[in-house]
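One protein chain omitted, others in place.
Here is chain A:
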């Protein structure tokens, strides 16, 4: 009875928040409702005894994917009124896509059999569903799993290629170069007699050699244009 009660709570909130995702005026609210929907779906998974999937849903979708959604939506200046203008024009098309997806789901659930031939031994008592999933994914269907990984890898490389820009003016710190610097490389102590000006000796504590030879002008400690030559010239100075 308790489980049924909880199920109806989760299911109601899930449907309500799913509806709010597409009707909310504020895009940030829409994403927050989406997160609530994910959360309730994971609650339903828990009730169904699939605790591993429930936790995975929260960790992957709520903890990572939705954070990035929220990130983007918060930073973008989306005018939802403008987006809403084409609603009536696109409604039939959207309805068709939704109908096709729903029909596919119905077909899949009526005829599809998950992991045929493997389901029986995995339903053995005492086997947690984490172990059962691990057995199916990593032992019996490892090639398919690897293929999925490759698809994701290609998508990732694509995203990186699309967004990577080599900026000429980019100031990037070379950490190795930075760590290799010592006090002796950069500073010298001047001993001054009383009354003698620092200016007469060429200034105060300053980098050895010329400032400009150590780094690109105006960016001290950043990567020089041709690091190798630069390191070599520094070594000559030190010797």
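As a convention for this text, a residue touches a chain if its C-beta (ideal position, glycine included) is under 8 Å from a C-beta of that chain, and two chains touch if they have at least 3 such contacts; residues count from 1.
Here, contacts and distances are computed from a predicted model.
Novice: Leaving aside the chains on screen, match the unshown one to its UniProt name from "Cytochrome c-type biogenesis protein CcmE", "Ferredoxin", "1,2-phenylacetyl-CoA epoxidase subunit A" or "NADH-quinone oxidoreductase subunit H".
Specialist: Hidden chain, UniProt protein name: "NADH-quinone oxidoreductase subunit H".
Novice: Touching the left-out chain: which of A:18, A:44 or A:70?
Specialist: A:70
Novice: Per the definition of touch given earlier, which of A:22, A:59, A:148 or A:187 contacts the omitted chain?
Specialist: Touching the chain that is not displayed is residue A:59.
Novice: Mind listing the chain A residues that contact the chain we can't see here?
Specialist: 2, 28, 32, 35, 51-52, 55-56, 58-59, 62-64, 67-68, 70-71, 74-75, 121, 124, 126-128, 130-132, 134-135, 139, 173, 175
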